[in-house]
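Have a look at the structure below before the remarks.
All protein chains but one are shown in place.
This part shows chain A:
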Amino acid sequence: MNAAISCNELTKRFGDRVAVNSLTLSVPKGSIYGFLGPNGSGKSTTIRMLCGLLVPTSGSGTVLGLDVMTQSEEIKQRIGYMSQKFSLYEDLTVEENLDFYAGVYQLNAAERKQRKAELIEMAGLTGREKQIAGSLSGGWKQRLALSCALLHRPELLILDEPTAGVDPVSRRIFWDVIHELARQGITVLVTTHYMDEAQTCDWIGFIFFGNLLAQGTPQELIERMDANNLEDVFIDLVKQEEARLAQARAGEGGR
């Protein structure tokens, strides 16, 4: 299978707490994979393992065919990452932020100039090149962060709640960009709490308490769960899992 990301039994423990429990998933190349789940379910931990920010406790995983355990530095050159928190330099201008990351990803002068122009255009930041990043509004900031993550033409883009706290118009513009990137062949792994966003993904994975509960296309999931929409799927899955866990706990207590 031609997978951009594939992990097998990927597990991360922090002390006694299991943050991600034997996660097995695969993301086909060129698709948009929506990673859904309640807060604290292990989405960010999974993403951080894939990006090389965290070392998995056990299991295995490959990103673009590279091993997350041993080749995380090679992976970093080929992926773009954007965290839920704005993590660019607020005291630098738009252009200085782009220049810094262009330097870090070792773009040559010609490439740098071209990519900067393209991305400023894409993000709609034309005319704001000299503005201090900290003074941009939420939507602009997210698009600037996305531009920085795209500078080095990554094959895989990993977005951790990119649209949290962003207004609907900016959200729409942001997703238009994501779909455009997917058309260009870039694989996108994105976490979100917005079901309207999830609906437009090619694939969806539900994660809860570190376990992957369901995986499939949005339509498949709705049909399988016999639900009206994705939101119902989400809520039903969470309820089922909680009931199952409560039962398991009651069973333990009865013994």
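Everything that follows uses one rule, which is that contacts are C-beta pairs under 8 Å (C-beta built on N, C-alpha and C of every residue); 3 or more make two chains touch, one makes a residue touch a chain; residues count from 1.
To be clear about the criterion, contacts and distances are computed from a predicted model.
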**Request:** Name the absent chain as its UniProt record does, using one of the following: "Formate hydrogenlyase", "Tripartite tricarboxylate transporter TctB family protein", "protein-glutamate O-methyltransferase" or "ABC-2 type transport system permease protein".
**Result:** "ABC-2 type transport system permease protein"
**Asked** Of A:53, A:173, A:195 or A:238, which sits in contact with the chain we cannot see?
**Response** A:53
**Asked** Of A:8, A:58, A:87 or A:114, which residue touches the hidden chain?
**Response** A:87
**Absent-chain contact - pick from A:106, A:135 or A:247** = A:106
**Asked** What chain A residues would touch the chain not displayed?
**Response** 48, 51-55, 73-74, 76-77, 79, 81, 83, 85-92, 96, 99-106, 148
